[in-house]
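Since the structure comes first, as structure tokens, the remarks are kept for the end.
Left out: one protein chain. Kept in place: all the others.
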Amino acid sequence: MLLIVCPHCGPRNSDEFTYLGEPRTRPDVNDTDPATWRRYLYMRSNRNDWVTERWFHVSGCRRYLMVQRHTASNEIRDVRPLGETGS
Amino acid sequence: MAELTLTDLSSTPKWRVFAGHEDVRPGTSKGSGDNLVWSVSPGEWTVLGDQPDGVVDLTHVRSMFRLTGADAAHLINRLCALDLSADMFPSGAAARSLVAGVATEIVRDDLDGAPSYLLLPSSSFKTYMLEVVRDAGAELGLV
Partner (left out) sequence: MSPYRLDHRPGEVIDRARDLTFEWNGETHQALLGDTIASALAASGVRIFSRSYKYHRPRGILTATYHDPNLMVQVGDEPNVRAGHRRVEEGMEVDPQNAWPSLDFDIKASNRLVGRFLSPGFYYKTFMAPRPLWPAYQKVLSRFANGGVVDPETVPGRFDHRHVHPDVLVAGGGPAGMAAALAAADAGASVILVEEEPSLGGHLRYGSQQDLATLTELRDRVEPHPGIEVMTDAVVTGRFDHNWVSVVQRDVPGVTERMVKARVKCLVLAVGTLERPYVFKGNDLPGVMLSTAVRRLVNLYAVRPGDRAVVLTANTSGDAAIADLEAAGVEIAAVIDARTGGGIHEAAGSKELSSVLDSRGRRVEADLLVTATGWTTPTALSDMSGGKNVYHAESARYVPTGLPDDVMATGGMNGDGSTEQLIEHGTATGAEAARRALALRAVWVSRSPTGGSAQVTVADPQPVPPLVPAPHPAMFRASTHGFVDFSEDVTSKDIISAAKEGYDSIELAKRYTTVGMGPIQGKLEAVNALAIHGEATGIGLDDGQTTTWRPPHSPIRLGTLAGRKHEPVRYSTIQPWHEAHGAVPLLAGQWVRPDHYGDPAAEVETVRERVGIIDVSPIGKIDLRGRDVPKLLDLVYVNRWENLAIGKVRYGVMCAEDGVILDDGVTGRLGENHYMMSTTSSGAATVWNWLDEWLQTGHPEWDVKITAVTDGYASINVAGPRSRDLVARVTDIDLSPEAFPYMSVRTGDVAGVKDCFVWRIGFTGELSFEIHIPSLHGLQVWEALLEAGSDLGVGPFGIEAQRILRLEKGHFIVGQDTDGLSQGHGFGIDELIKLDKTDFAGKPELVWQAQQGDHPRLVAIQPEDPDLVPLEACQIVGPDGVIRGRVTSSRQSPTLGRSIGLAQVEPDLAVPGQVIEIRLPNGKNARARILDSHAHFDPEGTRARG
């Protein structure tokens, strides 16, 4: 059970969150082709590294968050609200 | 040691507002008893009591129980993973978390020095929530 320090709620167990994976850029719906669109739908990089992911605190503040997590160690080094940038 | 008690306050008027309480940050509350406002999410507040300029009436949306007593936190932690220790969740703290698998708002509002928590699950879970709280509280002398 991961511990995610929600910027609104404080430290919470990961079962309060849903995981949405790495954010993807949505192609222009009026100017796309099946290959591009389906890459957006289904393909993830799945790197063994630090990744920035989107988590939704569904059973807490119901905010979408950006989480920096290392996929090998599960270490989490940064959690912030969407749209907020920083280190 | 304060007796562990559970009171059903479900019919208390509760309103959702989207402005006017910017001093109450998410995860905190202001006031006490029937005069309470809290937030568990940015830009949203729940206010107890009738609100002439209230926006969404939550009276019927959420049930509300008050659990009071020295063992109240122990009981909640049978059902919920929230850290309720004094420095993490003092009186005046508010949260939305999972209680026995149900997303529930929890507000700590001590009464006369006794630890006391408001629990607000969605009202369709009322029967279930009463059942699991009483089941978990049986060993702790919940009345």
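As written, the chain order gives the labels A and B, with residue 1 at the start of each chain.
Keep this in mind: contacts are C-beta pairs under 8 Å (C-beta built on N, C-alpha and C of every residue); 3 or more make two chains touch, one makes a residue touch a chain.
The model shown is predicted, which means the values in this text are computed figures rather than measured ones.
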Residues of chain A in contact with the chain not shown: 1-3, 5, 7-11, 13, 18, 23, 26-27, 29-30, 32, 34, 37, 40-41, 54, 56, 58, 62-64, 73-74, 76, 82-83
Residue ranges of chain B at the interface with the undisplayed chain: 10-11, 16, 18, 25-28, 44, 55-62, 74, 77-83, 85, 87-90, 92-95, 100-102, 122-128, 132, 135-136, 139
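Definition applied: only the chains that are shown with their structure count from here on.
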Between chain A and chain B, centroid-to-centroid distance (C-alpha), Å: 29
Chain B residues within the chain A interface of the complex: 26-27, 40-42, 81-83, 88, 95-98, 103
Complex interface listing, chain A residues touching chain B: 8-13, 15-16, 58-63, 81
